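Note that one protein chain of the assembly has been removed; the remaining protein chains are unaltered in position.
Up next is chain A:
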Amino acid sequence: MSDTFTLDGDEIPFESGQTVMQAALAAGHYVPHLCYHPEFRPHGSCKVCTVKVNGRFATSCTLPAQAGLNVESNIDEVNAIRRTLVQMLFAEGNHFCPTCEKSGNCVLQALGYDLGVMTAGFRHLFPDRPVDASHPDILLDFNRCILCELCVRASCEVDGKCVFALAGRGITKHLIVNSESGRLVDTEVDLADKALSVCPVGVILVKRKGFAVPIGERRYDQSPISAQALADAPREPAAPAGRPCSSCEEGS
């Protein structure tokens, strides 16, 4: 018999080693999240999965489940925090949905819809982030990067290539490409790489595929992300390439 904690009043069973997020999703309870992905180690950077645990705030993707925790997720106080986090992400990058190929399949956008974000509210920073179109089949549009590190994790942990990394600190933090020239064309990246399929926003795009599914018929056009995320939830970790990564903190 497994232990339980409560989430918004419901008893959630968990197994030793599970995080609050893993246990909640496995039990069919959606907790909004952005940088968390069921196949990868938790990163805890976006804070969208913040919940109130015994009166204190914590990221549910990194918090180990413990018996008797009182977790509150779908309450106004916590959703207001999530809304502000999503607003800050929109203000920080150049998220111009009308020209984005990812529109309708974008997790950031879908979260904004679901949380009722009507405006970024803050002053937009309009950063200057040139795209990398060097690769014949893949486009990198850094304007939309939210620094979730999913591509970094996938490239290191699964592909064993470490094509991507984050550089800089604070507001200057940004996604870089690990090659001598800094351009994607000079890496070992391949169309079959896991790293290309995990971007929640519109940074990593396979060229000439952008509108294969028309706007209006895309994933989050069908139903809100809260109604779909559970389908992704209980999943085995992605198979690692078995090659430890020595070039970045992810594999260490």
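The rule is short, and it goes like this: a residue touches a chain if its C-beta (ideal position, glycine included) is under 8 Å from a C-beta of that chain, and two chains touch if they have at least 3 such contacts; residues count from 1.
Quick note on the criterion: contacts and distances are computed from a predicted model.
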| item | value |
| --- | --- |
| Chain excluded from display, named as in UniProt, from "TRAP transporter small permease protein", "Protein translocase subunit SecD", "Cytochrome c1" or "NADP oxidoreductase" | "NADP oxidoreductase" |
| Touch with the omitted chain, as defined above, among A:Pro13, A:Pro127 or A:Gly160 | A:Pro127 |
| Residue among A:Cys97, A:Ile176 or A:Leu230 touching the omitted chain | A:Cys97 |
| Missing-partner contacts on chain A, residue numbers | 90, 94-100, 103-104, 109, 112-114, 116, 118-121, 123-124, 126-129, 215, 221, 223-224 |
